[in-house]
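Everything below concerns the one structure shown next.
A single protein chain has been removed from this complex, and every other one stays in its place.
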Amino acid sequence: MIVILRSDATEAQIQHIVNRATKLGLKSNISRGVERTVIGFIGPEDALRVIPLEVFPGVEQVMQVLAPYRLVSREFKKQDTVIKLPYHTAVGGKKIVVMAGPCSVEGYDSLLSIAKKVKGLGATILRGGAFKPRTSPYDFQGLGEEGLQILQRVGKEVGICTISEVMDTRQVELVARYVDILQIGARNVQNFSLLKEVGTSKKPVMLKRGMSATIKEWLMSAEYLLANGNFEVMLCERGIRTFETATRNTLDINAVAVARRLSHLPVIVDPSHGTGSWEYVAAGARAGVAAGCDGLMIEVHENPEEALSDGAQSLMPDKFEELMTVCKRIAQAVGREV
Amino acid sequence: MIVILRSDATEAQIQHIVNRATKLGLKSNISRGVERTVIGFIGPEDALRVIPLEVFPGVEQVMQVLAPYRLVSREFKKQDTVIKLPYHTAVGGKKIVVMAGPCSVEGYDSLLSIAKKVKGLGATILRGGAFKPRTSPYDFQGLGEEGLQILQRVGKEVGICTISEVMDTRQVELVARYVDILQIGARNVQNFSLLKEVGTSKKPVMLKRGMSATIKEWLMSAEYLLANGNFEVMLCERGIRTFETATRNTLDINAVAVARRLSHLPVIVDPSHGTGSWEYVAAGARAGVAAGCDGLMIEVHENPEEALSDGAQSLMPDKFEELMTVCKRIAQAVGREV
Amino acid sequence: MIVILRSDATEAQIQHIVNRATKLGLKSNISRGVERTVIGFIGPEDALRVIPLEVFPGVEQVMQVLAPYRLVSREFKKQDTVIKLPYHTAVGGKKIVVMAGPCSVEGYDSLLSIAKKVKGLGATILRGGAFKPRTSPYDFQGLGEEGLQILQRVGKEVGICTISEVMDTRQVELVARYVDILQIGARNVQNFSLLKEVGTSKKPVMLKRGMSATIKEWLMSAEYLLANGNFEVMLCERGIRTFETATRNTLDINAVAVARRLSHLPVIVDPSHGTGSWEYVAAGARAGVAAGCDGLMIEVHENPEEALSDGAQSLMPDKFEELMTVCKRIAQAVGREV
Partner (left out) sequence: MIVILRSDATEAQIQHIVNRATKLGLKSNISRGVERTVIGFIGPEDALRVIPLEVFPGVEQVMQVLAPYRLVSREFKKQDTVIKLPYHTAVGGKKIVVMAGPCSVEGYDSLLSIAKKVKGLGATILRGGAFKPRTSPYDFQGLGEEGLQILQRVGKEVGICTISEVMDTRQVELVARYVDILQIGARNVQNFSLLKEVGTSKKPVMLKRGMSATIKEWLMSAEYLLANGNFEVMLCERGIRTFETATRNTLDINAVAVARRLSHLPVIVDPSHGTGSWEYVAAGARAGVAAGCDGLMIEVHENPEEALSDGAQSLMPDKFEELMTVCKRIAQAVGREV
């Protein structure tokens, strides 16, 4: 922690700050420059982080030296985290995983049909929402537990891992009973009660970045999961909210490299939400693979015109097939495989 | 709902869209312009809203005619909603309410002391968090139920209404037992499970705007509350996230006038979060009153240096007193009172 | 300047950085913490600021201690800058100035008529664009020099100061010949060639904030003006670009207090661009006065339906009159006058 003082800060003000730090067990290094005095603190920074130094008289600015996350950081763990799943699937290794399927589970027949297709094309994780976060209370809210049952049944029949979203602390146990990966959606990235609850689950988790979460905040939310005992966490970049309206979100492709440098957790890219339009999904997916992601999550639907949610950003199987072909080649070009 | 077709859209594509609308009970008005054909639909737009028309062949763009919210809109209810609270307090009338108090409930003595002071200066609602949403899992998470007990006891002793945040569906009943107003925080503005649960509560609610929620999305979240039966909802503008880093958030002062035009619900302004720094809180509060808000929510602490959360943006009682004096004068200037 | 090193930084890397600083005449203060080593530099920070320390091996992060602007800062000059204009008008004193008039100069008769009205209602500066920055090359681009001639003539006849925008280095002399204040528009806030040219002019300048300029960048652009010799600079907050689309821009009301704290230059608020809709202009203007601005810039047109530009955000004279009445009362409430 570094404190920059106002140019008119007094000795008494400096002493007051130093005293407070001393009480917390930190040593103060006072550097008197030409125009400013700066105090650096040596010792357990966490103790000081919770003190609102900004309100201490004479303080101009407070700067943090250490990242506030620990367990998720590369410094805590140098090697990439690899998460093992059923059916010989692993997330975080050389192979880039592909999660595909409809936005919502809509029924057994349609899910079975799409599951077979995406598996045949190389996907190893089947996505399908049962509890759907919808902006409007009047929109389809998902099939609930019935949707989870269908997802589990199809996953077993086809031999493919499954992922589905959990929105409520009260649903964690239920969802965990049916699927292989719990998804925490963008809107719940700072639903700390949910993070704590999922942190105590034994299931792998995929944590989507919030649409206005900085990478640092996103990692802090992941820290909640690890701090509560769940280390099998994957991050998912799904686009952030910016001023641009030509696309539903702005896929933050930089975030892939940044998150991988700062953290050991695998990073998934979701170009369906990251673009919001089926016409741009392929470009986003290709960019994700080229940028170094560990997985893709793609909405695929056999009849987007009839999709109960997110039809506009769903790929038809033929487009998904084309995309898989190109992604395999790009993966090879960057030393990975799909 | 209006659909703009691509310049190369075929008759068959147009017919395909019209047929779908007809099945849903809508009439289509086809307007063939020089460069574009446009289809307007007449009838129950909601039926069509859930269809992903963007993926229908030949479609360039889809535009919504009606706002997606109903119950919260001015068209549904012309008169301002007025919410009655204990101690002759009402939100939404001529009098602008002031909610004040510490970020977190930290103890009985400190809360009692600050409660007396803010009440003496004109505040009619005491704020104090018991369940705190914190970016870091290692930060103070609030006193929990004990905090609520203290808040209730102090409220009764001082004779002042109380507000506290609820973060989890499992806490709604508990928090509702102790306080007069449930607060839904910015990070939970699209926690739809929580919105539904609070919607079934009988307690008045204050819904904070999410830091990246558009005004439309914020109203849609309020719609969840009303649609579930709770009509005693106040909105709270608390700053949005932008590129500017000189302040913690950018107080969207425009949102006050926009929300009041679009909705009948009262609008509160929170300049503490809206600025993030005690030095700017007064300017934000004064602007809020001038812009036409129905209430202010202000963090006040007797010793910000020791505050367990949000010390940097808390006002000391003397600054709060100055602010109240000016706000009373501004309120008069705009035909209101504080 | 403070440099935070990576946890694995070597002694040789530290020495390499220190050597570089020493060559530039700075002393290095090395603070070896538990997890990080931090180097603070003492001496002429500007010398170091241009060195890309981020690329030096071992460096994690670079933090600036001093604000990069000097002449515009409060530390350079404690007292508010007051700019004297013709007709006993001054910007920056107790009186809040009002600049009003049409977006574009459209003709002599219409400008004369509106000038009389706005002066009668208390405006002391007449606005009117002659060179218009338009997003589309096919839109009305302003009357050019003829517009300036009309503006000057009307200003003299009515006895009111004038302001008009300059968009091109080649126009500076021309525009300066006709008006009392040169305006630099939001889109040119980082047109450094223009800033330099206007900096050498003897005319007072109003520098609008760019729609994506941070307050720091805006002040740096003002620094260009002062560094080139022009100290009669006023800043104008006119809304920033955010994700919100309900308004044309988001009026950053916080910026008024921040800019006034960091700088001695007067701050004007433009609620016409800050909101983009006549329905919200009054709320924005009232908020600006309450927040402590030194002036307002408001588009007023007698027949917005026929306005050649910005009709949607122009007030009719009767609405402007109402607004002036309220602003006078609010100004009094905050110890100022209009």
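Think of it as A, B and C in the order they're written, each chain with its own count starting at 1.
Basically, contacts are C-beta pairs under 8 Å (C-beta built on N, C-alpha and C of every residue); 3 or more make two chains touch, one makes a residue touch a chain.
Bear in mind that the values here come from a model prediction, so they are computed numbers and not experimental data.
J.: Can you say which of A:M63, A:L174, A:V258 or A:M316 touches the chain missing from this structure?
T.: A:V258
J.: Give me the chain B residues in contact with the hidden chain, please.
T.: On the side of chain B, residues 2, 4, 7, 29, 31-36, 38, 40-45, 63, 65-66, 75, 241-243, 245 touch the unshown chain.
J.: Mind pulling the chain A residues that touch the left-out chain?
T.: Residues of chain A in contact with the hidden chain: 212, 214-216, 240, 242-247, 250-258, 261, 274-275, 279-280, 283-284, 286-292, 326, 329-330, 332-334.
J.: Contact with the hidden chain only, please: which chain C residues?
T.: Interface residues of chain C facing the absent chain: 20, 46, 50-52, 54-56, 68-69, 131, 133-140, 167-171, 187-188, 190-196, 210-212, 217, 220, 223-224, 227-228, 241, 277-278, 304-305, 307-308, 310-312, 314.
Everything that follows uses one rule, which is that only the chains that are shown with their structure count from here on.
J.: Compute the rotation angle for the C-alpha superposition of chain A onto chain C, expressed as a multiple of 5 degrees.
T.: Superposing chain A on chain C takes a rotation of 180 degrees, nearest 5.
J.: Between chain B and chain A, is it the same set of residue numbers doing the touching on each side, over half shared, or a different set?
T.: same
J.: Find the geometric centre of each of chain B and chain C from their Cα atoms only, then give the gap between the two centres in Å, rounded to an integer.
T.: Each chain's C-alpha centroid was found; their separation is 31 Å.
J.: Based only on mean CA positions, could you tell me how far chain A sits from chain C in angstrom?
T.: Measuring from centre to centre gives 38 Å for this pair.
J.: At which residue positions does chain C touch at least two other chains?
T.: 242-243, 245
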